[in-house]
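Note that one protein chain is taken out, while the other chains of the complex remain in position.
By letter and in written order, the chains are A and B; residue numbering begins at 1 in each of them.
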Amino acid sequence: MRPTALGLYATAIYAFLHLPLLVLAVFSFNSSRLTHWESFSLIWYKTALGDPALMEATFNSLVIAAFATVLSTSIGTLAAYGLWKKKARWLTASLSVSLVTPEIVTAVSLLALFQILFRVLRLQLGMHTVVLAHVSFCLVYVVMVVLARLRTMDVSFEEAAADLGATPWQAFCYVTLPMLKPGIIAAALLAFTTSLDDYVITSLVAGVDSETLPMIIYGMARRGVNPAVNAISTIIVFGLGILIVISQRLEQQK
Amino acid sequence: MTLRRIFLAPAALVTIALFLVPMAIVLAYSLMTRGPYGGQGMPWTLENYQRFFDPLYGEILLRSFWIAGETTILCLVLGFPLAWFLSRSGKRRDLYLQLVMLPFWTSFLVRTYAWVFLLRDTGLFNTILLSLDLITEPIPLLYNHGAVLLGLVYCSLPLAILPIYSTLERLDYALVEAAADLGAKPFETFRKIVIPVSAPGLRAAAFLTFVPSLGTYLTSDLLGGGSTILIGNLVQNQFTTARDWPFGAAASLILMAIVLIGLVVVTRNNEDIL
Partner (left out) sequence: MNRRHFFLALSGLAGCTRNSRPRLNVINYSDYIAKDTIPNFEREFNVDVRYSAVIEGSEETIAKTMSGNSGWDVVFPENRLVFPMQEMSLLAPLDHSRLTNLNQLSARFRNPNWDRDLRWSVPYLWSCCGILCPRAASITSWRNLWNEQYRGKITMLDEPSEVFAACLKVLGHSINTDDPVQLRAAQKLAIDQKRYLRAYLNTEVRDQVASGDVQAAQLWQGSAQLTIDSAPRLHFVHPSEGYSLYCDCVAILAESKRQDLAHEFLNYLYRPAVAAANSRASRASSPCTNTNESVLASGEWFRTSSGPTQRLRDRLWTEIKSA
């Protein structure tokens, strides 16, 4: 392929990837429900932001994503470090399998677990079950990203630290961890967005007070096209976009 | 090394409690009998698995395979040139890479919904075509096989591009030039140098697109209009409308087994996917 042809092709693929979301964003500012452009209006944003259920779901989603991210990132980073120099066959295997388990199967198995657990412990489904479920599927992503970063690092730094009398814990804290920072940030970001986006698993393990944004959006989408959904979607896309840009900046400052 | 043990402990705990134990429960359920009004109970039975050996369910599996396969091939074919473009894009590479990833970061549901918005009869495509007088009546774009395929490709494409890109990035372009200098035809260079080098990436990309597409049920629901049934829908139905948990569990495990076989095939050279 000549460079220009390749460039054209790339432009086409970028258009394919981005136009649908752009169109969605543009029409969220349309005053009409229909796909004909009528006039600029913020009415759908007003509708969306004025909907208490939607706002609460957004809040729930953010809280769940925050907890799931912190938990899965810390557990996953430690695990990746543990797996770096020496493999743990069964753990690596289980994590790989959980990575490829179809979402619906994960969802069903977690629901079955919570049911049995709660028959014994008398606990209810709710935010805590959603957080646990999210930690379970975010963990492998974190391990994957952090491990990839670790593999690009040189073991000799730690060895040098050890030679200079550092304990393994000190070597981890003062040598490896700082070098891992970009990898950890990337992993946390992946965990956060995955958690924020999940519908299949969340909808099965959610109980009272734990409706998330994707659940509400799916419910609305099932009831027909609704410009308020365009408005929320636009906010999500741009919100996440800004988040990514910020995290990139942070990483580059390093 | 005790530090390593301590570091692995939380992850081991999470994996056991939230993955292995749940899977064991699903396995147990799949061997039980459906209660008269739902739920699961005694006696133990293999019937749920036997039920699956039925042309009907075989056909559903085959259909799921087919659409997941189509998605995978389309993603690889569409993704490869872009990955090539990325790996050769020089200074702006980071920006271009971010542009590929951006849709991936946004919500899956939103991306699927965007296509509903574009494809329906009063959607953007039909509105434009109608106003240009190219068509007199809206063409049905939504609720068919093509729409589901489009949705799946759209959602998986970034996942396919990245692994291919990461292997192509490591390709020493001097090799390609050397091959050309030695008189190799472009296709030959491609087949003998580029493909072998990028094979791990292609395999990873294929796997990353195939697995989610195989288990999908949201895309087929929203874009397919429920006129067909895939294995994901079958499993989901058993846990909701049909209330047949044991059969749903058996179907889940069969789906799981197929994915595992795929995993073994992909990692047969003893390379871990992690």
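The criterion applied here is as follows: a residue touches a chain if its C-beta (ideal position, glycine included) is under 8 Å from a C-beta of that chain, and two chains touch if they have at least 3 such contacts.
Given the structure is predicted, the values throughout are model-derived calculations rather than measurements.
Among A:Leu6, A:Ala25, A:Val63 or A:Met179, only A:Val63 touches the chain left out of the display.
Among B:Glu59, B:Asp94, B:Asp172 or B:Glu188, only B:Glu59 touches the chain left out of the display. Here the missing chain is touched by one residue of A:Ala171, A:Met215 or A:Ile232, and it is A:Met215. Residue positions on chain B in contact with the hidden chain: 34-39, 56-57, 59-60, 63, 120-122, 138, 140, 142-143, 224-229, 233-234, 237, 239-244, in rising order. With the whole complex as reference, residues 34, 53, 56, 59-60, 63, 67, 111, 114-115, 118-119, 122-128, 131, 207-209, 211, 215-216, 219, 221-225 of chain A touch the missing chain.
Methods note: only the chains that are shown with their structure count from here on.
Each chain gets one centre point, the mean of its Cα atoms, and the points for chain A and chain B are 17 Å apart.
Against chain A, in their complex, chain B makes its touches with residues 1, 3-5, 7-8, 10-12, 14-15, 18-23, 25-26, 29, 78, 81-82, 84-85, 88, 96, 98-103, 105-111, 113-118, 120, 122-124, 127, 154, 157-158, 207, 211-212, 214-215, 217-218, 222, 232, 235-236, 239, 245, 248-249, 252-253, 255-256, 259-260, 262-263, 267, 272-274.
Interface of chain A with chain B (complex): residues 1, 6-7, 9-10, 13-14, 16-18, 20-21, 23-24, 27, 34-36, 74-76, 78-79, 81-83, 85-88, 91-92, 94-106, 108-113, 116, 132-133, 135-136, 139-140, 143-144, 147, 168-169, 172, 193, 196-197, 199-200, 204, 214, 217-218, 221-222, 225, 229-230, 233, 236-237, 240-241, 244, 248.
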